[in-house]
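Here the complex is missing one protein chain, while the rest keep their positions.
What follows is chain A.
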Amino acid sequence: MAAPITGLLKPWTPRLFLVRWSRYNPYYLEPEPRKELYNMPETELTTEQKEERELKAVRPIKATTNSTTSSVFNDPVLSKFVNMMMRDGEKILARGILTQTLESLKRKQVEKYHKAPQGKKAEIECNPYAIFHQALENCMPVIGLASIQKGGKFYQVPVPLTDNRRRFLAMKWMITECRDNKNRRTLMYEKLSQELLAAYSKEGNVIKRKHELHKMAESNRAYAHYRWW
């Protein structure tokens, strides 16, 4: 199902219909898990939303994954992180590790908060979600390298990255660093919480890796004109 124009399509199902398949005919619409949109009365809808509602009455909708929730605590970045940490399809274990990480982050920060003197209390960030997002932002590289072939040789060319790619690289570096460089006796959630706290204060191995990438890109500045996009 390559990208044909949606207008040409008719509602058809292939002869072999695979269940739990993530590739759909573009005719299918995305599911909407948020509750507030369904509770809005008629008057508050804009024209686009009214059109969407009419479409939903006619067109089929894709099946949601098991991890979509209408809960207020749902966070797409965290879900992506859990999926990246998952091995052999054990999502329960990966999600458990993430919740233990958030808990240990919160415990360390709240303990520091309660022991700190009155003046310093406002500076300590206790929210594990805020720390997680800020740490990931600090780890995201600004510029990346692409391997481009010119005249028989491959050159590492500095290249701008999309937001998705940057987020992916930050999460990947975080997870590989915690898996490889940890002591045999420390548990994953403990090491992850240490790395996240270090990244939040812009120290630690992941930040170092980001800086090294930036330095490589800076040193290969001369090849920047090899990029054609």
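By our rule, a residue touches a chain if its C-beta (ideal position, glycine included) is under 8 Å from a C-beta of that chain, and two chains touch if they have at least 3 such contacts; residues count from 1.
As a convention for this text, contacts and distances are computed from a predicted model.
S.K.: Would you mind picking the UniProt name of the chain not drawn here, from "3-dehydrosphinganine reductase", "SEC24 homolog B, COPII coat complex component", "PAT complex subunit Asterix" or "Small ribosomal subunit protein mS29"?
M.R.: Answer from the UniProt record of the missing subunit chain: "Small ribosomal subunit protein mS29".
S.K.: Pick out which of A:38, A:73, A:154 or A:228 touches the chain that's been left out of the picture.
M.R.: Missing-chain contact among the listed residues: A:73.
S.K.: Check each of A:63, A:93 or A:126 against the chain that is not shown and name the one that touches it.
M.R.: With A:63, A:93 or A:126 as choices, the missing chain is touched by A:126.
S.K.: With the missing chain put back, one of A:25, A:99 or A:156 would touch it. Which one?
M.R.: Checking each option in A:25, A:99 or A:156, the one touching the absent chain turns out to be A:99.
S.K.: Given the full complex, what residues of chain A touch the hidden partner chain?
M.R.: Here the touching residues of chain A are 71-73, 99-100, 102-103, 106-107, 110-111, 113-115, 126-130.
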